[in-house]
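Heads up, one of the protein chains got dropped from this complex, but the rest are sitting where they should.
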Amino acid sequence: MSTIAHRLELTGASRREFLTFCAKLMVAAPFGLAITDFLSPELVAQAVGAAKRPSVIWLHMQDCTGCTETLLRTSQPDLATLIFDIISLDYHETVMAASGHDAELALQDAMAQNDGKYILVVEGSIPTKDAGVYLKIAGRKGTELLEEVASHAAAVVAIGSCSSWGGIPSAGPNPTGAVGVDALIKDKPVINLPGCPPNPYILLATILEYATTGKLPAVDAFKRPKFAFDRVIHDHCPRRPHFDAGRFAKEFGDDGHRQGWCLYRLGCKGPVTHASCSTRHFNEVVDAWPIGIGHPCFGCAEKSVGYSLPLFSLAPINNATPSAMYPPIETSRGIVEGAAAGTAGLIGGMLLGAGYVAARKFDSKPVEEPTSHDDHGASS
Amino acid sequence: MKTAHWNYAVRTDRPLITAPLLFFSALALIALALSAWRLFGGLAFTGMNDDYAIGVWKTFNVMTLTALGSSALAAGLTTWVFNQRQLHVVMRTALTSSILFYGTGMFALGFDVGRPWNFYHVILPWNWNLHSALLEVSVCMTAYVALFLLYENLPTVLPARWFARIKPLYPYMVAAAFLLPAMHQSSLGSLMVIAGTKVHPLWQTQMLPAFYLIQAIVCGFASLILILMISCLAFHRPLDIPIMATLARFMAWGSLVFVVLRYADIVIRGELSTAFTDGWYAVLFQGENLFVLIPALVLLGARRRSIPRVLFVAAAATAIGGLVYRFSPTTLAFRYGRASIYFPSIGELLMCVGYISLAIALFILAVRRFAILPDRISD
Partner (left out) sequence: MTRHGPQRGSGETAEGFSRRDLFRIGASASAATLAATLPASAEERGAPADALGLLYDTTVCIGCKACVAACTTANNLEPDTELSGGIWQMPTDLNSQTKNIIQLYRSPDGAESSFMKRQCMQCVDPACASACPFNALSKGAYGIVEWEPTRCIGCRFCEISCPFDVPRFEWAKFNPRIVKCELCRHRLPQGLQPACTEVCPVSAVIFGKRADLLREAHRRIDANPGKYYQNRVYGEQDLGGTQVVYLSHVPFAKLGLPEVGTESRAHYGEKVHGVIYKGMVVPAIVYAGLAFIMRRRFNAHEEHARDEQSKTGREDQL
């Protein structure tokens, strides 16, 4: 398999589009990834271009196909270049041309050819109730399918909240026993990219990081990559200054809402949701994300928040790390004006000087007492 | 320098317009101009802020300078109550300087308060807050200057036959003129008691009123000695050393009482170690005491008391120590250890100095126009 750069050259893909793509990777992962740890898209292109095109097998479980849709919403490069030249999307039930038995063969082939090297991307949650009968693909249970494909994969990427922790299907009472991938796959490295859907560039950055460096990005306790999930929305929300200043929209369409004030009182779950939507918007349109268009975040990426807390209830903020923009307990007042200090010093000096001069005018010898109190004139 | 026994107060015969008068008048005019500006511009140009809400005009022009202006109280008590009749001849100097210091101090105060148009409440007793030390100061100082100190200064300016009509009131007015300054000078100390722990423990004590009163009397002596000596120098008058020595002796005893009580207070409150270990605050505390104690010890010797230079330097040191003591709890030892600071702005400083200059200029004019400064005249 040749490198990505070679492949792009062969197929005549636009270099400018590839550079734009690399720039978007830099936005998606401004820090925390080796492939974007550069100062220009050209250097990123160099690093990514030198990687071997990774083979990706994409499985759908209990999904809505939204995560696929999010991948389709990339335009630079176009989808074809993306799935053929940058990655090699060897199996994807929605976009692949094959169907039926041909599709199953494609899966077997892809697994055999890239045994131990392909990246398994899972979309959708896996039902486990009643021995997993609630999902069958080509006659096989989802649990079995997942286990088999994962056993030959190099790494598993769970894209979307459903495969990360259960998502919508797992909303109470979770009738199908839907769980995320990492509840079932324990012997392979799993990385969760929650979101409903997540930004596609996070997926691409993760896959390319693996392809380029051979390592998955650093993850947190919930196996979410730190470069995209280490902060809550609240901590990098453009409306945060309104929160800090106490300006809230109280109803949809009221004055505050029209002016773009904070949506906390409308139930925004930003303070308790780890995600990066505020800086990596969607559909490649600026400000195309929930808060950006005036709807409170509902925490789709966060397990205990999305699909479990009511949409418009207040987010429970517990000891959120305060921003630096608060006045401290004690402020300092008062300054010493230079002119004033100088004048005071001058006056003090003058007084001391005058005092010294005056003191010298007085006798330093005791004055004899006059012998009588009937003096006429002065005694010297 | 000539010496003689003073026996009468006499007008000075120097020319009216002299360089010093012009100098002090110029400074006074600057202060008056700045005062007019303050009327319209508010107080933001000063260095005062919400953490140091009282600045040099209150803490210096009023609190500190009325201590210098307590020579009427100090000399008066000594002359009348302690029957030192030979001091009668310096009483006019004491009275004039007192009313000028008090008057310009209260004039400065009028510009320091933010809403002076409400000051009329001072003559409406039903609006008084009897718990407030500041009320006591306001009412008492106003009554003192407007009634009793003024009355005491009338013999200087009124012809004798006019004053003769109100002369029978004299003992009762003077008794009040001793009581009232004792009250408000001690209340100036009470002002800082309610600030509690905002004042450094070396200064915060229930004895503050007593200390402020003693210091007022000590500074009153010191200022009278200094004014007499400088006036004699400036106006070429002979010095009366025995009188100066008497004043100095009383000053020394007052200083000793102050220092002893102050250390006793520190020990009783358990702050003795603080007085020696707390950095700059310990230095300030000891400095205030030493500037008052050392001159006192020196002046205990009768022979040293008759050396003019010793009198002058001792009085000056005592005045400095006393003034710093009265200034500390409001500014230097206030809000100790915290971030904010206070330093007067240039305008504020010029007004402070200008009001003092106003008092000095008026004093120069007064001793020229009226018989105030003592001299020896042949019988």
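For clarity, chains are labelled A and B in written order, and residue numbers in each chain start from 1.
To be clear about the criterion, contacts are C-beta pairs under 8 Å (C-beta built on N, C-alpha and C of every residue); 3 or more make two chains touch, one makes a residue touch a chain.
The structure displayed is predicted, hence computed values, not measured ones.
Remark: the omitted chain is touched by one listed residue; of B:L27, B:A108 or B:A176 this is B:A176.
If you put the hidden chain back, the residue from B:S35, B:Q84 or B:T274 that touches it is B:Q84. Within subunit B, the residues in touch with the undisplayed chain are 8-9, 39-44, 46, 48-51, 53-54, 80-86, 88-89, 91-92, 112-116, 118-119, 121-122, 127-136, 138, 152, 155, 160, 163, 170-172, 174-176, 178-179, 182-183, 186-187, 190-198, 206, 209, 242, 245-246, 302, 371, 379.
Seen from subunit A, the chain kept out of the figure touches residues 241, 243-248, 264-265, 271, 314, 317, 319-322, 325-331, 333, 369, 373.
Going forward, only the chains that are shown with their structure count from here on.
Between the Cα centres of subunit A and subunit B there is a gap of 69 Å.
Of all the residues in subunit B, the ones that touch subunit A in their complex are 1-5, 47, 49-52, 229-230, 233, 238-239, 241-242, 303-304, 306-313, 316, 338-346, 348-350, 353, 376, 378-379. Note for the complex: subunit A touches subunit B at residues 330-337, 339-341, 343-344, 347, 355, 358-367, 369-370, 373, 375-380.
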